[in-house]
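Before any comments, here is the structure.
The complex appears here without one of its protein chains, the remainder shown in place.
Chain lettering (A and B) follows the sequence in which the chains are written, and residue indices restart at 1 in each chain.
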Amino acid sequence: MTGQLDQLFVSLKQWLVSFLPQAAQPMAGILLSISAIIGAFATMFAITTIMERKILGRIQNRLGPNRVGPFGLLQPAADGIKMLTKEDIVPFAADKLVHFLAPVVLIIPVALALAMIPYGRNMTAVDLDAGILFFFAVGSATELSVFMAGWSSQNKYSLVGAMRAIAQMISYEMPLVLSTVSVLMMAGTLSLPLIVQAQSGYIYEILPRWNVFTPWGLAGFVLFMIAATAESNRAPFDLPEAESEIIAGYLTEYSGFKYALFFMAEYWGLFAVSGLAVTLFLGGWNAPFPFLQWVPSWAWFFAKLGTIIFGFIWVRGTLPRLRLDQLMNFAWKFLLPMSLINIVVTAMWHFSRVFQFVGAREMRWVLCALVLAIPYFFLGRALGEGRPAKRNYKFAE
Amino acid sequence: MDLAFIIIAVLTLASAVAAMSLRNLVHCALCMVMTFAGIALTFLQLNAEFVGLAQLLVYVGAVAILIVFAILLTRSEDAKKEVRFVSSSTVVGFGVVALVAVSLLAAIQHTQILPPQSVVAPHVSVKRIGEQLMTNYVLPLEVIGLLLTAAMIGAVVIAMREPDPADSVDVQQRNGSPLKLDPDSKKTAVVANE
Partner (left out) sequence: MLGTGLIKGMAQTAKNFVGSYQGPERLVTVQYPEERLAPKENARNFPFLVFDGDDAQKGLRCVACQICEKECPPKCIYINKSKDKKPDYIGKPQFYPATFDIDISVCMSCQICVEVCPFDAIKMDKVFELSTTDRFEALLLHKTELAKPNEYFQELHPTEAAEIDTRFAEEKLKAEAKAKADAEAKAKAAAIAAAPKPEPAPVDGSIPTPVAPKTI
């Protein structure tokens, strides 16, 4: 029974495909997986927008949207109708073709990235040997579309936003990729389903073997999440769209459906990168405890994904936007060294496996944690050092 | 030759031609990105997964952005000036093309043409590539690493500015010391900036 529930979608797809002639079956299978992913994530996009507004509201002691439908749950439908019926304005001076292509170029790589993620047992749409490489390869194409959007709008705010976005994405891609390296080192593969497999099983038959429960995994997870926030242009790294400074950044000249596409691509990128975080650090679709294994694997995956997205929203509701120099300093002077150190720590962890004496496990833990904590302390202090002394406003008081 | 290859090849070549002939520099850059992507697709189509994805990551992700940055930061208004067909750059360009073509042709000539039955290439996993890089090809890898490090240090040295006297003046003003405009320090600051 539980096995059936677990494989529900897999068997559903096989059953549907079996109606077709033999030759068309692989193609149909792929198409079916793609439409399932697109459908699922379009729904999730709708749910996330409303949940985000609700949670942000609660964080600010407000109610959030509550007018459309029961508890305001139909708000995304209203927003969608509004977006679709709005006029599509293209600036007179804009480079029409590039302006039109930018959202399309953005959504394709993001959708491709979503196809790589293992959503459950046997539920990977495209299982590539170099899955994670593919993920980053298509992810880097999003920078280009942001540039296209900003440049083709022929608007200084758009251009400034695009330049900020590119500078930010390039800077944070480095720690993003480097923080995954430790996971790849330990798993010994680039394939996402195999990485999930490497995290299955339980220590002492009870504790999950997820990467996040090791010193290097925890550090890697935190680094990855910070870099992922910046990559998906979310607060506190939302400089490319800083409303208070540059209107809406590279989105300034977009309206109607194109704007909606951008918006959706942004959220899809967020889901993709969160899904990658789940896969790399949180054990993918593995259950946290052996006695909870009756819950279907995909349910675990989406529960973890939801938790991460809640974390993103929580951070957005808390932290103010960074300044550009702080952003760059943080990436190059803190995240990058930390992720390099983390790779060394991973190697230490890997090679200290051979020690078998009593207390070796604990010692390994303490040692690795220390090697991470000490640079953390000093790099963190160095970050604060360049700060100008507290200003005294002579004429303002 | 199958259809997918023809489509990819035509797209790649067309965008390469467009990249050379379009007037707007940014359009050229975007077309070149398409060429890069087409080459990556060709690799992928040949089952060279790793190379194709690396091509995508490096060229579409990094090199393209670099080009775009370069265009935006150095854009001059005389981009529309007349194009002369015979100039020093054309001559040099043809020279480079001839050199590359000759070496490529030589390389192709010296390859043993594979018999048609072994068209299906063996599946090379990323792990195999990594092992090869770390054992047989470790020296080239290290040399490349050294070269890149040297380039990076060079870039840092170029980007590093001399400590600027104007900065200290700024900091003082920011920290609330009385605003005093010293014409001499201003002048030196301008000179230093230039």
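As a working rule, a residue touches a chain if its C-beta (ideal position, glycine included) is under 8 Å from a C-beta of that chain, and two chains touch if they have at least 3 such contacts.
Everything numeric in this text was worked out from a predicted model, so none of it was measured.
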Displayed chains contacting the withheld chain: A
Residue, one of A:R58, A:K82 or A:R323, that touches the chain absent here: A:R58
Subunit A residues that touch the omitted chain in the full complex: 55, 58-63, 314-315, 317-319, 334, 376-377, 379-381, 383-384
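The criterion applied here is as follows: only the chains that are shown with their structure count from here on.
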Rounded Å distance between subunit A and subunit B, as computed from the means of their C-alpha atoms: 27
Subunit B residues within the subunit A interface of the complex: 24, 26-27, 30, 33, 37, 40, 49-50, 53-54, 56-57, 60-62, 64-65, 68-69, 72, 125-127, 171, 174-176
Contact footprint of subunit B on subunit A as seen in their complex: 95, 98, 128-130, 133-134, 136-141, 143-144, 147-148, 151, 159, 163, 166, 170, 173, 188-190, 388-389, 391-394
